[in-house]
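Structure first, then comments.
Excluded from the complex is one protein chain; the other protein chains are retained at their positions.
By written order: A, B and C. Residues from 1 in each chain.
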Amino acid sequence: MAMKKFINDPDNLVSELLEGYALLHAGKIRVTGSGMVVRAKPKDEGKVGVVTLGGSGHEPALSGFVGEGMLDISVAGEIFAAPGAPACLEALKAAERGAGVLFVVLNHPGDVLAANLTMEMAEKEGLNVKQLLTHEDIAGGPRSEPEQRRGLVGCIPLYKLVGAAAEAGRSLDEVLAIGDAYERNMATLAVAVTSATHPATGEAMFELADDEMEIGMGQHGEAGTGCTKLKSADETAETMLEMLLKDLNVQSGDQLLVMINGSGATTLMELFIIFRRVHQVLTEKGVKVACSRVAEDLTVQEMAGFQMHIGRLTDEMVDLWNAPCDTPFMTVR
Amino acid sequence: MAMKKFINDPDNLVSELLEGYALLHAGKIRVTGSGMVVRAKPKDEGKVGVVTLGGSGHEPALSGFVGEGMLDISVAGEIFAAPGAPACLEALKAAERGAGVLFVVLNHPGDVLAANLTMEMAEKEGLNVKQLLTHEDIAGGPRSEPEQRRGLVGCIPLYKLVGAAAEAGRSLDEVLAIGDAYERNMATLAVAVTSATHPATGEAMFELADDEMEIGMGQHGEAGTGCTKLKSADETAETMLEMLLKDLNVQSGDQLLVMINGSGATTLMELFIIFRRVHQVLTEKGVKVACSRVAEDLTVQEMAGFQMHIGRLTDEMVDLWNAPCDTPFMTVR
Amino acid sequence: MAETIGYDEMVRMLRGAAEKVTTQHEMLSKLDAAIGDGDHGTAMRRAMVCLVKAVADNRSRDLASVLNDVGWAILSAGGGSTGPLFGTFFMGMGEAAAERATLDAAALAEAFEAALAAVRKQTKAEPGDKTMIDALVPAVEGLRAAVEEGLDPAEALERAADAAQQGAASTKDMLARFGKAKNLGRRTLGTPDPGATSVSLIFRGFADGLAAGGT
Partner (left out) sequence: MAETIGYDEMVRMLRGAAEKVTTQHEMLSKLDAAIGDGDHGTAMRRAMVCLVKAVADNRSRDLASVLNDVGWAILSAGGGSTGPLFGTFFMGMGEAAAERATLDAAALAEAFEAALAAVRKQTKAEPGDKTMIDALVPAVEGLRAAVEEGLDPAEALERAADAAQQGAASTKDMLARFGKAKNLGRRTLGTPDPGATSVSLIFRGFADGLAAGGT
């Protein structure tokens, strides 16, 4: 079967998609030769820069959130593959506005390897950079083994919080502290019901029986906690939410950010229905949904499924979430 | 094969999705018992109201654009089915702020039937309402037979233009004139490569061979101009753009709005690649891409494919497109 | 007993129609799946739920009032092409029945003619276009002819139901020129039109409901 995707030469996938993205959002971002997606209008001098890196094929993904109030630079890699350390180093230098740079890295093997090398180089060059690793996938392992947990869609609210803090002129240590606090207070779980096609190889990324779903699925089709029979929207929402609440030890009176992130082919219709149930259950438990987002932010090609993300918020974090920002895929007035 | 969708009782699909949507965007919209999606903060007195109607299952679709600077009310129907005339009449009354109401209707049989009935009732009640029908699907028939042409994603930029004009305090006749001018200067064409599952019946909506695509596909899986072999992104973009430019008789020196609207399972990665080619070809032809949008605005469940939309813009329309707005799925600062 | 149609008789007719359509909704969706979008049965089932509820809620004992409520309820349910057309049908009947306590055979024919006229105001579809019009027109004409022959309402409704059934069957060999089926062109040959089939079920339900007797 021919791959049913609108692409040209698979070798040019990333350069072509970045070219289209740059033409589309010329007012907000530009793309450099080395695959950096950069704010069209650089941040003011004296403010902390925020940089991230990640593979392509998850659009809009990280690069969708470059702009005022969120990221300064996102370094895009090939399909599902981290970019190289040299480009990341270049990004750290470019994002330096005299107040240091926060480097946010999602816990995936290739990303971490590239980031560690980048940090070594940055240290050698005497750059003022702090690294923040996100690892919130509760399917990877217990909270006591963070290195087993993958970085999922929690990076997006994290970018929003640290981006708003940086834009507000906070110091690198303060920005890092806010990001770190959110990182330690978030949890994400993914479910998949159909596979996706790897756009470069044309192959299915994994297999799932016609009546099964897999909870704990990773961001590239990596296996999760095992297959179960398909469940209704409400049952799926309840099961996943229960696991997240337990992991994060959420208590009545807490306030949460809730995100339902579609992975590709699952419709907004379904995501709204899931969100509805999550909101109902949390309200019943006396937990406040202070902030929320339902969107396709971090996709896995046309995989059907979603990520459910929760994060415990301080009042300060609520304000940072609501602060204005202007990026291609999130604008707050 | 079980339907791989996260839903509960299919009879409650629409009420549940609207419930979730209302909880999610409580700051911007609210949902009434009769299925109206209404601005949370009503428009100022003395300004023209803008109302539309349409079936559900296309999320975010019309209801995604209710808010300041776009729609005042969207009346949501059942899955792929227009809402009833009584709810539409209620919406027209609710949107009246003393300056009349523009009622935007997409050319689909059920929508038109409901709208005509609504207009009869509105007339009887002496309401100040003008109807604007959108029909821009060039696959339906020639430009000389507008009634053969379906209403597709062109409604979204049209809402933006009339919404901005209404917000600016223009009269009903002026707002109608702007909408009418855009309606007569727009053209859309859809392509599908995979079918979707009807969420209420669980059945595939149509069939397509493994190596085929259908250009001219409608908004509910209605057949188009016939199947052709799959083509590359660039070839597909060129073929469709050529048809649109010819239909609209676009000339060097014209300025266009270009929209690439994903229908569900087609990734943003692909849509960016398609947009890139469209932008390249237009630039070569001396046509300016003055405004653009790549998004999933009007979906057909998890159908893979997209709609390509172009509209010829006056300078005034460019300003209206860029005017601030604040809706769940389009925010301009 | 069936010389005239009063409030109770009309309620029996309406409930009869609802029962007939409701038990056949899957068949209706299957027809629509073949030449439309597969939702006609769902839409009709919803419409009939609204009809039954409107009848139950209506305490007026007034013919026009119950027909109007039923029409409005079906309109309110939305539902693609079905809602507006069937809703208009019942509202047209209601308007014709205004101020009447009962309908004799001639008045019943007039009411159905008014209903048909109301529907035809909403659509340009003509007989032969493969729509519900292909069952509605013969049903109403058949009823009128039966009344002219002097048959009573019960007998006339049986004739109308037969004519509707034939009309619906005749759509099988027609090419759809309206609605979602239109886009399928020649692929619509061989399947009867779902909307026309609904009309035939409704008239059969009217006749059965009335015949069933009761209060």
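Everything that follows uses one rule, which is that a contact is a pair of C-beta atoms (placed from the backbone, for glycine too) under 8 Å apart; a residue touches a chain by one contact, two chains touch by 3 or more.
Worth saying up front: this structure is predicted, and the values here are computed from it rather than measured.
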| item | value |
| --- | --- |
| Touched by the hidden chain, restricted to displayed chains | A |
| Touch with the omitted chain, as defined above, among A:A22, A:V50, A:A82 or A:L208 | A:A82 |
| Touching residue (missing chain; options A:D9, A:D173, A:E203 or A:E316) | A:E203 |
| Interface residues of chain A (partner: the chain not displayed) | 34-35, 55, 77-87, 109-110, 113-114, 116-117, 198, 200-201, 203, 205, 218, 220-224 |
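As a convention for this text, only the chains that are shown with their structure count from here on.
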| item | value |
| --- | --- |
| Centre-most chain, if every chain is reduced to its averaged C-alpha atoms | B |
| Geometric centre distance via CA averages, chain C-chain B, whole Å | 33 |
| Where chain A and chain B are represented by their mean Cα positions, the distance between them in whole Å | 29 |
